[in-house]
Structure formats: C-alpha cells, structure tokens
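Only a single protein chain was left out; the remaining protein chains are all shown in position.
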C-alpha cells in the first residue's frame, strides 16, 4: 500500500497503441521493464499523460492488470472523475487489480479554499481505506490549490499520503509544506511533475522525487539519488545534460507525441501512436528531436 | 433516425436517483411519460444536465434501454468524449439500444476555425452513418463555434442534422444560419437550449424548437406551437407567465437542483436527489421556488 | 462620503458618445437628470459598463466633474487598475473632483482566499481614508470571492463600506453575509448587479438595493421600495412587467448596446453610440427590442 514514505521516481506510464489506435497490450511488458530498469521506484498509470480519457473502462482495467502482472513496483492509478460513485467504483477495481493507491485531481470549477477542502473530504470518504495522491496541476485543471488547503486536507484525511506537485511556479509551495511538517504537521510524500523541468530545485526544497513521464527516467533517478546524497552539483550537471530535451518535451499539447516518439525509438513501446484526437509530429519537429538526442548523448559522454 | 426535419421540444431528460445516490431506474418510466404528456417531441438523454459524467457506462446503457422501452419518441444520446474510440463505441451501443441519433460537444482546447472544423470531420468519420447533433455551448465547453464553422460542418458532413444552439448571446447565429440556408446551404434543424430563456426570439429568428430541460415542457411546447402558427403575441404571453421561473432555474451550478426539485414536486421523478458532487438547495431557495411556482400558477390562470 | 448605510439604486451610468466616437459631454447633464428623476439614490461612473477602459484619463476626470456639477447624489467612481499607484492616483483625483467613494474589482489571476484578502488589504492601504466598494463580478474578472473572504475584508478594512454583488448564482452569498452581520460582523451595504435579474430575491435575502444600469431605473427603485415596505407581491408584479426586457438586456457583450439604444430612445442620451470596439445591433435585434418595449408598456398599463 502506498504511504507517506514513497520516494524516488514514479514514472507516469504512457499507454501504448498500435498504429490503428487499438490498445497495444503486448507493449506494456517491455515498457514496464524499460521503466524499472532505468530506476523507476513506482509507476503511475491512467493519468492525464496516459490518455486515460480515451480508454474504455474495460481497457483501463486490462492495463492495470497487465502492469501488475509484470512488476512488483507500487502502482498508482488515476481515478479522477466528475462523480464520486464512478471514482469509487474505479478505485475499488484498481485496488482489486493490485494497485498500491490512487490519484485524484480536483474537478473543474472548484474555487474557494473551502470548496477544494470539501471536495477532498468527499474524495477521502468515497475512497475509504484506499490511500490517495492529491494531484495539483492548475495549468490543466484550472484549479489552484493553496498550500494552506493542502495542509488542511493532510490534517483531515489520513489517507492522503502523497502530493503530485505540478503547480507552476511551485517551489515556494514545497517549502511551505516542509516548513509546516517540520513544525509538526504530518509529512506526506511530495513527488514532482512538469516533466522534471525544476527537479533539482524541487529536491532542494524538500521534495521526495519525481512523478512525471520524461522519456529518460534515468535522468530523474540520477538527480533524485544525487540530491538525496547531498551531491547538488552532480545532480545539476546530470540535469543540465538532459535539460534541452526536458524543455523540448515540455510543450503543452505536443509533449506526449514527443515523449512517445522517444520511447518508441528507445524500444520502450512498439509504436509512437497516440490515440485520436492527438497531434502528429512534423518532419521538422522530428529532426529537432533527433538533433537534441544526438547532442544529449554527447553531453552525457562528456560528463562521464 | 434523426434528420433535419426534427422540430418541437426535445426535452433534456434528468437522470433520476434514489436518496442514497443509486440509479432510480423505476422513475424513468414516469419521467418519460411526464415529458411525453406535456408535449415533448423527442428526448435527449445523457447530456450535461443528465449528470452523464457521474454514470458508469453500464448505467448509461441501462438508461437508454429503459427510455427506449417506454416511448416511441426519437431519442438523442450525448456521446461527447475525449477520445474518438470511446465516442464511437458509445454511439454504436446507443444506436443498438434504439437511439435516433447522438449529440457531440467539442472537446475543450479547440480554438481556431480549422481546429473545430477538423474536429467535427473526425466526429463524422468516427460515427459513420449515425446522424449527429452539433452541441454549441461555449459557457461550459469554453469553445466558441462561429456560424461560419457550423456552416462548413453542415456542408462537409451530411450526417450533421441538427444544431443544439446554446451560445449566449446567440440570436444572430440563428439568423446567420437561416440566411445561409435560404441562400442554398443545407437547412438543418436548430433546437435551442439555455433553459428556454430566449425561446420566443429564437423561434422568431428561425429556430425549430427547444432542446432544454426546463421543468415545464408544456411552456416550451406551447411557445413553439404558437410561434409556428404565427401567434407571436400569444407565445410571448405564455412565455412571460413562466419567465420568472425560467430565469430562476437558469442559475449555473444550481439550476439542475432547482429543476429536479420541481420535477419531483410535479411527480415526474420520485426524488430530487443529485448524484454527488452536487449542490443542495437551502431553505430560503426552496421558499423562493415555492413562491415562484405559486405566482406562476396564478399568472397562468389569468392568462386562461 | 459613502458609508455602510447606502441603499436604493446606484445606477451604473453609461458614458455618452457622439456618432464619431468623441465624448458627448453635453449629454451627461440630461443623463444624470434622467437617472435622478427615475429614482436613483446614487450614481456609479467609470465602471465596466461605462466603457471606462476606452477613455483617456483626461476624459475620465472630465466626466466625474460634469456629473458632480449636475447632481447632489453620491457618486461612486470605478478605479480598478493593475497597479496600486495608478489606482491611488485616480482615486485621489476622483475624490478631489467630488466623488463619495470608489469601487475596486480584484485584478485577474487572484485565486486563493489569502491572495484575495491580501489584495484588498493593499487596496485599503492604498486608498487611505477613501471609502470603497468591493466589486464581486466573477463572470468578468475570473476571480471568485467566497463569502468568508468578503467577511474578512470587512473585518480588517473599515473603509470597505459596500459590496457590489454580481456573483451568479449569488443569493446564498447575500444570506451568508447577513447571517454574519446578524451575529455581530460589521454590516456593510450590499447593492446588486446582473442587470437586476434577481432583484426581488436579492432584496428578500437582505440586499440594500441595486447597483446596475438597466435602462429603466424606475423598475429598480420601485422594487427596492416595495420590498423595503414589505410588499413582496407588489415588487414581484412590478418586476415581472419588466422582466422580458431585463432578460433581453442581460446578454453579455451585447447588453450595453441594447441599453444605450433604449437610453437614447428614452432621451437620456443623444446617441446610442458605443466607442469602438463594440457591437452593433442588427435590424432584427432592434425589432425585438421595440416589440419588448411595446409589450412592457402594455404590461405596466395593466398593472396600474
């Protein structure tokens, strides 16, 4: 079961598709192996970057089961939903299929501190004993969650064990949460998103790792390890070698296509296909990616 | 099968729940009868006001089948989805269960004319022969669809047979579409939403009726009938008697709770329950509704 | 000086322009007289509906002075600004020119309770002794202000003497504020916007009047007077006679053009001109307005 001690890299797993858009369930095994071999300490599936909204509920369960059958790593399953009944049903199915916990983003339209707190009270009631991750991603949800509200949810809901941190800018939020836990608030796990774009600074502020899907999980594992070992300079050196690609992948609306291109090239999945509707990479974009990959390889060689 | 000649009142059906939030499938029959007896010429189910997002896929199909078993009226089923595969699957299930057509709102994030047109090209390809309603509801979807784009979709996609018109303000859009069809463009059905708040003017501009869930379908049926018969003054007299309530029901976020309260009071459904999360009416709000209903009864008596 | 006892109808004044877009300063006098003769107890100028953003700062001051020269009614001046320095400068100029107080909407981008509270602390500091109106208009500002935050501002800032209430839905907010003031919180004036669309219910919840620009101030004055006198039925009868027009004027983006058309027709201003960019009414829209005015006249005759 997921708890507050989780750390390292929970990779946001892609969902592999065949060129015709059908689920490529065969690719799941090697993708899971790929993530595990490159330092993932957990997997997050059916999140926004997993094209969860484009899957039928049968497909969603199929994926959870396949991932679970392949790995002992803890699995977090995205269960955000407009209704609590559906959220509860999916969460129960996910746990029955072997998930370690679930992740919930706020529904659009929540505004005031009390509305957001009240929403997560309902989430916790709906989920019962199931541990959950509070997903804080204002750029996509439109809901800004103040540190104060997160702390209130942490105080009121013992099953909230992790923050998926993806506010932008968000460094002060990590500091605020850690200052509070140093002063006695329950300390939950903080794993950071945004494709890893601020990972060294986030670790420096007190995060426990990353939860994002950058196509090179080894960068994130390395940065987390070095920062944890007190080697900030080493962490930043490693980070800088990957940063041009991190930045390029971090283009909204286009990022997943870039990520899948790289994952397919690296052999993690068989095809770079996104399920429709989704963007396609232009020839120029592909040339840019290839150039960045090339330069990245050389930067890593220089570093070694 | 739904086609361009559809007119009258397609009521947006509520989804009835028991006080504990379970589906109240028994109430479906009397709700369908209620709508039919008060002048509905069609029913729209699983739309935004039907709390579709809070239903499991099994429940959705169960509702379609139950409605179909009860009525010969044409049924439109909302099938909007982030992915075309899921949209296609639900649309096929809906048609197999007896639907006359489906309704599709644009996915969030579409901005330019070409993006919206391209989206509906994909919708039409996904749906094949299934006739569909283009749902234009910017206040909720965040996507503004210009008249020009609707006309392009109408030109390119013969299966687009109806516009669910819910832009606000939207009167000029109806005029633009009718001017175009008078000049030779294919004339599709235009049924209007927004709780009926502009129905007399919408009919005057060339709409074919209403597609909305105001708790008194007989008002909409009456206004449509009188306007179609050339009795604008009579239509407006009738409309004015209901307008205080139309206006009150038209409060975003609260409207469905008001509507269900009235439907339950009128015996159309057994309980006013919304599935969680949803607002609750305060004592003061209920008193306001009762007062408005009272005044409405007297206004209708004066009119008769 | 504006204070918590303000009540009645503070009309949001239009800004009159000549057909070529130049300021029609001559029309200001008769417009002010028009409002005063029809029951206005105050005037609000340079608000969103006064096309304030389209005026130069010289023109703004010119208008304040002209209005002041014509009337003894208290004048509220909109001084919302991205920067506090500019806000303070305009507020001081306005007060020097004879304003009774100023109105401030939150700057876009404010999200959490603390951010909004902090913003109004700064507003109060900037304004010093000048009494101000907190403008709550989420549909336009994108900032939702919870009742709790308003109460905190009221507690912390003695110069916050009035709420311009324009949330939608917003009735529960009025009740929450009045429940709090009944329990000992400072009671500020609440004047309501939204074109008067919910005025009888707002008064029933404890509002002190209206602050909006519906082209028939006498409706609002009458409703406020009757509600204050305990004649709810009379208030609603009067309201209902105007409601078709209230509703029609309440179309976002188009409303001001409708309002100016009616004001010009009634002789309050010389021309219906909006300063560019602004919408133009179509022939069909004008016919709808004329029909509504006609019906309104007859409804009022029946009432009398």
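Think of it as A, B and C in the order they're written, each chain with its own count starting at 1.
In this section, contacts are C-beta pairs under 8 Å (C-beta built on N, C-alpha and C of every residue); 3 or more make two chains touch, one makes a residue touch a chain.
Small disclaimer: the values here were computed from a predicted structure and weren't measured.
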Practice prompt. Would you mind spotting which of C:72, C:85, C:183 or C:304 touches the chain that isn't drawn?
Written response: C:85
Response to the item:
Checked against the full complex, the residue among A:43, A:91, A:143 or A:171 that touches the missing chain is A:171
Item to complete: Check each of A:3, A:93 or A:288 against the chain that is not shown and name the one that touches it.
Response: A:288
Worksheet item: Touching the missing chain, which residues of subunit C?
Response: 21, 51, 53-57, 81-86, 89, 107, 109, 119, 122, 253, 275-277
Worksheet item: Since one chain has been left out of the picture, which residues of subunit A touch it in the full complex?
Response: 168-169, 171-172, 175, 197-198, 201, 204-205, 232, 236, 239-240, 243-244, 247-248, 251-254, 282, 284-285, 288, 291, 295, 299
Worksheet item: Which subunit B residues would touch the chain omitted from the figure, given the whole complex?
Response: 111-115, 144, 146, 148-149
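Rule of thumb we're sticking to: only the chains that are shown with their structure count from here on.
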Worksheet item: Interface overlap for subunit A and subunit B, more than half of numbers shared or less than half: same or different?
Response: same
Response to the item:
Cα centroid separation, subunit B vs subunit C, in Å, comes to 33
Response to the item:
Multi-chain touching residues of subunit A, meaning two or more other chains, are none
